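Encoded as structure tokens, here's the structure I'll be asking about.
Let's turn to chain A:
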Amino acid sequence: MTLIPKRGWRATQVAAACLALALSGPAWAWQEAPMLSKMVEAGEIPPVDERLPAEPLVQEVVEQTGEYGGTLRRAILGGGDQHNIVRTIGSDNLVRWDWNWSEVKPNIAKSWEVSDDATTFTFHLREGMKWSDGAPFGADDIMFWYEDVFLNPDLTPVKDINFVGASGPVEVTKIDDLTVEFKFGEPNGLFIQNLAYGFSYYPTVFAKHYLSQFHEKYNPDVQALVDAEPAASDWVQLFNLKAGPMDTPLFWQNPDRPTLHAWHLTNAYGSTDRVEVVRNPYYWKVDEDGNQLPYIDRITYDQVEDVETILLKAFNGEIDLMLRHIGRPSYKAVLTDNMERGKYRFFDVNDLPANSMIVMMNLTNKDPVKREVVNNKDFRIGVSHAINRQEIIDLLYFGSGYAAQSAPQPGSEFFKEEYQKQYTEFDPDLANEYLDKVMPEKDAEGFRLGPDGNRFQLIFLVADVFGLQYPDAMELIKGYLADVGVDIQVRATDRSRLIALHTANEQDAYLWNCGGGQKDAYTAPLCYLPMPSNSVSWAREWAKWATDKSTGEEPPEEVKAILAKYDSVKAAPTPEEQHDLMAELIEMAMDQFFTVGLVQNEPVFGLARNNVRNVPDPLPIAGQLWFPAPYVAQVYYEGGQSLP
Partner candidate 1 sequence: MTQPTPIPTEPAPLLRIAGLKTHFFTDDGVVKAVDGVDLTVEPGKTLCVLGESGCGKSIMARSILRIVDRPGRIVGGSITYRAADGRSVDLAAMSPTSAAIRQIRGSDIAMIFQEPMTSLGPIQKIGKQIVETILLHRRMSKAEAKETAIEMLNRVGIPRPRERFEAYPFELSGGMRQRAMIAMALCCQPRLLIADEPTTALDVTTQAQILDLIADLKEEFGMAVMLITHDLGVVAEVAEDVAVMYLGKVVEKGDVYSIFEEPKHPYTRALLESVPRLGVRHAGRLPAIEGMVPHPLVRPTGCPFRTRCRAFMPGICDVHQPELQRQGRTDVACFLHNPVPAHG
Partner candidate 2 sequence: MRGFLLRRLLYMIPTLFLVSITTFIIIQLPPGDYLDALAADMGEAGVENTAVMEALRQQYGLGQPMYVQYFKWMKGILLEGNFGISFEKNVPVNDLIWDRLAWTFGISILTLMFIWFTALPIGIYSAVRKYSVGDYVATFFGFLGLAIPNFLLALVMMYVAFKYFGQSVGGLVSPEYLNQPWSWAKFVDLLQHIWMPIFVVGTSGAAALIRIMRANLLDELYRPYVVTARAKGMSEFQLLLRYPVRVALNPFISTIGWILPTLVSGEIIVAVVMNLPTTGPLLLRALLVQDMYLAGSMILIVSVLTVIGTLISDLLLAWVDPRIRYQ
């Protein structure tokens, strides 16, 4: 496998050199990392001018121009922690969000145009841009993805929702080697936003020169490769193995795959004690002084089995920059105690979902009695008033955070205090009043009887996720609800079982969080309307219906109206229209009060060694926003290496 990129590089070397000579003016004098200079001297790679595109992305730095060198040390859990890598190096799409998460900026595409009706999007690529193995990157790679991967029913049995409009999948055409056009059958006003989020990595991760060897269309002898690979039994499996999705471990298990990322893998995730990534000599970003990024030579991820070990490593100063796993409120105190020993500081992380802790009651429950009750808004209001949010906050989060509904959060363009505060006050009498409207009868033990005359009982699933002590919260909630006569049973379970149960629509209720509190209200309004999702389901059957009218279950009119409104948001061509329609949608959703939000956390935190610079502070992150990935390239060590 390693031979192919090399051959590819040799083949393209001449052409690339010609292009560079012909097209790139000598206006810039690029600088490179010392480690790359050595490689240039040794003849291993071409000089920096030939590696960079004609117009590299000039990356604004957070604080100041940095220094080259150093290894960024992190820890990675033994399995399932691919987002650890994704969020440090993975996210480099056609376009990106700026580091305040306010505006979409050029990235791989140096510019783009949107047609007036918001159906056609034309992207201009950077001339002379190269994959991490030195092979040129261009429109053909995007077309390879589109024609041979995306449209291939074997490789893509289900199309990613971001590239599908109401009338079908997007149409992509190559205008020339550096220009591609994405065309939808109807207006798609959110496309550029979507494209800036993590998932939309697809068009720019399929290196045709490398991956075509695994594709039956390009390699008639692909069966030989299949036979040589014990983990694959046909070419589709082989292709998936070599070109897996970035948000699964697969992507990070193929170090041979060329990428456009700032660092590339030297070994596969999961097979050794340490995953190591080394700088991509062809990375296409420079700082304002013309220094090729990234500043930092390599990143190591030491594989550990237990979060406790990561903490101890942090105390020991063996973690240079990290927020995943350790940025939890409960670790703040011990991390504070060891700041001097570990020589690190904290930075704020703006992880603001619509709500950190949401009671999601299944509105499409299979049990008709439970469904009838939870679909009654008065019941949900009653539940909401019965919960002592402040006590939860005080007990679990040291009083940091505030009571809130699942709604746009402060800072969001849709924020309204009335949304955030509705039904959040703790008032058992009021709760009883509302609940009496739904289930006035009680049994001998004081628990309310359902419409069928039996004690009404909901089984809540709870998994210990997000480091937010959900199981503890659930015990408290159980008590609050018992006080107002609602019998709930708590069943602690692990995450995967919880997911398995709710994707089978076999749950009554569970605790989770929900995106859509900030800018992502447009693209991930998971708690404002029924949407297909792996982890959020309060009305799974309606969501199914919304994507495919032949499946699932038709929702009531009010819900259909919200779904229709979202279609109109997507169709709106201008940001202003989008905003207005989205605001209307949120208003409708708030009135429906689908889910009961409980707590909004204060910003969490990340940890950086004292000489790690250019760390965005506060750093916004969200489920879709795979930060800090696009901005790690401009992080550097003062002194060129980590503190001893």
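Selection criteria: all candidates are chains of the complex that A comes from, given by their letters.
Quick note on the criterion: a residue touches a chain if its C-beta (ideal position, glycine included) is under 8 Å from a C-beta of that chain, and two chains touch if they have at least 3 such contacts; residues count from 1.
Since the model is a prediction, treat every value here as computed from it, not as a measurement.
Chain contacts in this complex place chain A in touch with candidate 2, from the set 1 or 2. Listed in rising order, the residues of chain A touching candidate 2 in the complex are 73, 78-83, 155-161, 198-199, 230-231, 236-237, 240-241, 244-245, 247-250, 253, 267-268, 270-274, 276, 300, 302, 304-306, 308-309, 312-313, 315-316, 318, 353, 463, 465-466, 494-501, 503, 512, 515, 524, 526, 532-536, 622-624.
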